[in-house]
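Heads up, this is only part of the complex; the chains shown haven't been moved.
Chain nomenclature is as follows: A, B, C and D, assigned in order of appearance, with residue numbering initiated at 1 for each chain independently.
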Amino acid sequence: MMPELGKYAGAVLSAYGASLGLIVVLVAASLWRARRVKAQLAAVEARRTEGAPQ
Amino acid sequence: MIALLIRDLKLALRAGGGFGLGLAFFLIVTVLVPFAVGPETGLLARIAPGILWLGALLACLLSLDRIFALDWEDGTLDLMATAPLPMEAIVTLKALAHWLTTGLPLVLAAPLFGLLMSLPGEGYLWLVLSLAIGTPALSVLGTFGAALTVGLKRGGLLLSLLVLPLYVPTLIFGAEVARRGAQGLAVEAPLLLLAGITCGSIALLPFASAAVLRVNLR
Amino acid sequence: MSLTIKDLAIARGGIPVLRGLSFSLAAGEALILRGPNGIGKTTLLRTIAGLQPPLAGEISADRELIAYAAHADGIKATLSVEENLRFWAAIYGTGDITPALEGFDLTKLTDRPAGGLSAGQKRRLGLARLMVTGRPIWVLDEPTVSLDVASVALFAQAVQRHLAGGGMALIATHIDLGLDAQVLDVTPFKARAPLRGEDDFDEAFL
Amino acid sequence: MASIWEYANPRKFIRTTDVVLPWVTAAAVLCLVVGLVWGFFFTPEDYRQGSTVKIIYLHVPSALMAINGWLMMLAASLIWIVRRHHVSALAARAAAPVGATMTVIALITGAIWGQPMWGTWWAWDPRLTSFLILFLFYLGYMALWAAIENDDTAADLTSVLCLVGSVFALLSRYAVNFWNQGLHQGATLSMDKKENIADIFWYPLLVCMAGFILLFLALVLLRTRTEIRARRMRALLARERLG
């Protein structure tokens, strides 16, 4: 299934590897931070509604 | 207005700084380059105009954080913001004081350093001219960077990071003038572009700097 | 000429600290602000001096009439006492600095570099700056810090002379200055966390 | 008629993006997978460049988004300066790391491509050089955001930096061109460029570009939501302290 890349296989593969790797890192970091901040905010909001005078 | 300029110059002189030290730094960079790249005259002569421009730029850069940091720390900037001086004037005067204490001495001393770097004979005029036209832009841009980072404790390196990309066009055209001059080529085009950048920066950037400074004082 | 504050709300670091503050000062009057540490006096004075925008409310006086003195004095260590004062006099376009020097007992120190002054001497120099601004409304943040008893009295005299000449003074302080002036305690105006469901700003995260 | 500025309200923004984001994400993934698979597996080799031509499917779209990312930040900064909508400032902040990553991808793929084509990883070619400078601008912009505590101050300062930086980035572009006529391909990418690049390479490239645009959009939306929440959290915590 792998296409014949010839003598440039290293270059092409490393270009794809590096780029996709970077994109994956960026996406993972964004998702991770999104989750964390969402959870933290939920905690703070919960504390607020609890403690707030009615 | 003039009082602020005079005060800044006085402070630069008294603080054991100003004139002497900018020059000294320039000198030392020029001296270190041969140590770093080796002493062949041919090689040095080729890189001389560029390295001299680079040295001038770094000397400028190093003294940028003086522009506002001291006045910020001791509260003078707050007091000045409430004084009857428009912020734009303050910023412009600060840039002028910086140029007078750093840029001007560099321009005057450049031929001497050219000698150290075996600059070819035709190069001197153009080197000096390009520095004279280019360094004001460096001061004005630097003032903008200093205004951006004034609230941040010891923003020195951040300042460099922000300012250096802004310096790129000036450096390219300035070094190009000096290099072409040294090789006896035509210099009109880069010289005009350099002058354009300087005029543009002087005309427009003080407004940006003043705005930024006002935000930082909030 | 007067200074009127109406329903002022102020914030520091994006957080409201005081709200609903109103008072007014007429020519010849002084007002002393009191309140515990961290209540927001400095923030209030900075807002009145025009260094930061208020959250809400109005400040009647023109910024051009106000002379502000902060916690920090803005003194240059390498300039002499005289040079420091002359600089401010030039900036404000007023001429003579002798009354200021005399008013704060600095005549003996004129030629000394300001960096070599003691804490209290520096403060006196900082206060002398007010007299060369020639501005009618003094806005002072803890002016008597580090001053000895005699210097506090000098300061009180200077304020009284300023008031007698039709000036005004707004002073935040923790200690007694020996001035007869109204006192305003800002503690009741402390901004409280808004109640549930009460979102008093346009943007939902404020 | 509803004004577009409604979306400058954070709540409204979050509610809207709740709906939009999954679709954008799905479209991005679809385009990227299709485009990259098509480009990588089902295109022939170029007669001159051999298989390295496949790098174009990453290189060109990322280069495109690197520039467009900065343009988007510029637009958002202008909106903040003029209309002071917090969401746009936060969107600019959210876009910076994405744009910077795109710049890095363009630089890395270019460098890897340069080795077989020009025999060097790096040359001071104007196109490459101006990308490096763009990267520096991104770095400075992000560093300034990170260095300032107060959100509004940071928004103000960074947007002025973005404005001034844009002018100088443009100037650098010209300066660099003036300074060195380089090795890099001219822009083959505009309406009438099909002559320069064969259809067979062109269609998958189009899909990849769409994929990168959508990916950029999805990431910026996601990150903007995060920034809004983080901002709200800081405000609430501060309020808590008020007691």
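A few notes on this one:
Note that in this section a residue touches a chain if its C-beta (ideal position, glycine included) is under 8 Å from a C-beta of that chain, and two chains touch if they have at least 3 such contacts.
A quick note: this is a predicted structure, and the numbers were derived from the prediction, not measured.
Taken over the complete complex, the protein chains occur as A x1, B x2, C x2, D x1.
Note that only the chains that are shown with their structure count from here on.
Here A-D and C-D are compared, and the pair linked by more C-beta contacts is A-D.
Between the CA-based centres of subunit A and subunit B the separation comes to 42 Å, rounded to the whole angstrom. In subunit A, 48 are the positions where the chain touches two or more neighbouring chains simultaneously. Residue positions 218 of subunit B each touch two or more of the other chains.
Interface residues of subunit A facing subunit D in the complex, by the touch rule stated above, are 1, 3-9, 11-12, 14-16, 18-19, 22-23, 26-27, 30-31, 33-34, 37-38, 40-41, 44-45, 47-48. Across the complex, subunit D is touched by residues 13-16, 191-194, 202-206 of subunit C.
Those residues of subunit D that touch subunit B in the complex are listed here as 133, 136-137, 139-140, 143-144, 147-148, 153, 156-157, 160-161, 163-165, 168-169, 171-172, 174-176, 178-179.
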